[in-house]
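Complex shown without one protein chain; remaining protein chains in place.
On to chain A.
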Amino acid sequence: MTQVTTPAGAAGTADDGVMVRAEQVHKSFGSVEVLKGIDLEVRSGEVCCLLGPSGSGKSTFLRCINHLEKINAGRIRVDGELIGYRERGGKLHEMREKEIATQRRAIGMVFQRFNLFPHMTALQNVAEAPVLSGRERKAAARDRAAALLQRVGLGDKLGSYPGQLSGGQQQRVAIARALAMQPKLMLFDEPTSALDPELVGEVLDVMKDLARDGMTMIVVTHEIGFAREVGDSLIFMDDGVVVESGAPREVIANPRHDRTKAFLAKVL
């Protein structure tokens, strides 16, 4: 059953250079409202950094973008396409599982706890999805997986199982795994929060490299340095709402809102 209400003037046009457009996104778990009307726009090729205290709904919002969570109201569009629903005659229709899977393939996701497949080698982790989705033959997928692992600096770890890799190496495999589906958007949920401090740099370097190549990215992070250096926009969330947004340097240097100030004082 769909309970998504139609906000006024929801226009779904692609080709305006906007990769992600969220309008009045609401999400509740039971009676608890976690997202209370999020509006956000990320342009193609942009890196958007999402900051906010723990429990403010950052992960939930990210998971709504690739429909791991169903939203209760509002609209999310990626590359002009409504996520999870089809609009027909002013009504929303739930998509079939297959169609949702197709949409997800265009959106890469990197998790805080890596979530690599522990029973597969690094190479198999990366090559699995392109083969299963029928996109590539095994040999071609393996070649490209090897090249991707090379690109994230793990050309010598193709045959290693996740359990044999350090946290930083695992997260780089996870990035390569997401890239293997050739997504047009990458979502990062605190990709360096589970890492030992000396391993954070190698993962951030890979992400900077991606940003330089023009990948559209939404990054939930507490790495203020990364946000300032790589981010094109910064969004500060608290308690399910966007409190403040703007150019990263601007927001970090002169936060306008008290909650932003308090948060930045803690993480800087």
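Following the convention adopted for this analysis, contacts are C-beta pairs under 8 Å (C-beta built on N, C-alpha and C of every residue); 3 or more make two chains touch, one makes a residue touch a chain; residues count from 1.
Just so it is clear, contacts and distances are computed from a predicted model.
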Query = Any idea which of "Sulfite reductase (NADPH) hemoprotein beta-component", "Electron transfer flavoprotein small subunit", "Glutamine transport system permease pro tein GlnP" or "ABC transporter ATP-binding protein" UniProt assigns to the chain that's been left out?
reply = "Glutamine transport system permease pro tein GlnP"
Contact partner of the left-out chain, one of A:M95, A:M120, A:V241 or A:L264 = A:M120
For chain A, residues in touch with the removed chain = 66, 68, 97-98, 101-105, 107-109, 111, 113, 115-120, 128-129, 132-133, 161-163, 174, 177-178, 181
